[in-house]
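Every protein chain but one is kept in place in this view of the complex.
This part shows chain A:
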């Protein structure tokens, strides 16, 4: 399936991009993360949460496509 992955803040510094579109055959967020960890090895050193279609999700969550975002710690206010 085709997934848009978005990166923010210090995560975007590691990936060196804010967005990419991936063809991915896995079924869970966790599988997608493994794929991203092998592509961007420094990701493993960073603290972040994952949002699927703008909602925070756990790693075991089923991948339903559309938009995944890697969100480093929030700093609003």
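Couple of notes before you dig in:
As a working rule, a residue touches a chain if its C-beta (ideal position, glycine included) is under 8 Å from a C-beta of that chain, and two chains touch if they have at least 3 such contacts; residues count from 1.
Throughout what follows, contacts and distances are computed from a predicted model.
Among the names given as "Molybdopterin synthase catalytic subunit", "Putative membrane protein", "FAD/NAD(P)-binding protein" or "ABC transporter permease subunit", UniProt records the absent chain under the name "Molybdopterin synthase catalytic subunit".
The chain not shown here is touched by just one of A:22, A:43, A:57 or A:71, and that residue is A:71. Hidden from this view is one chain, which touches chain A at 6, 8-10, 51, 54, 69, 71-77.
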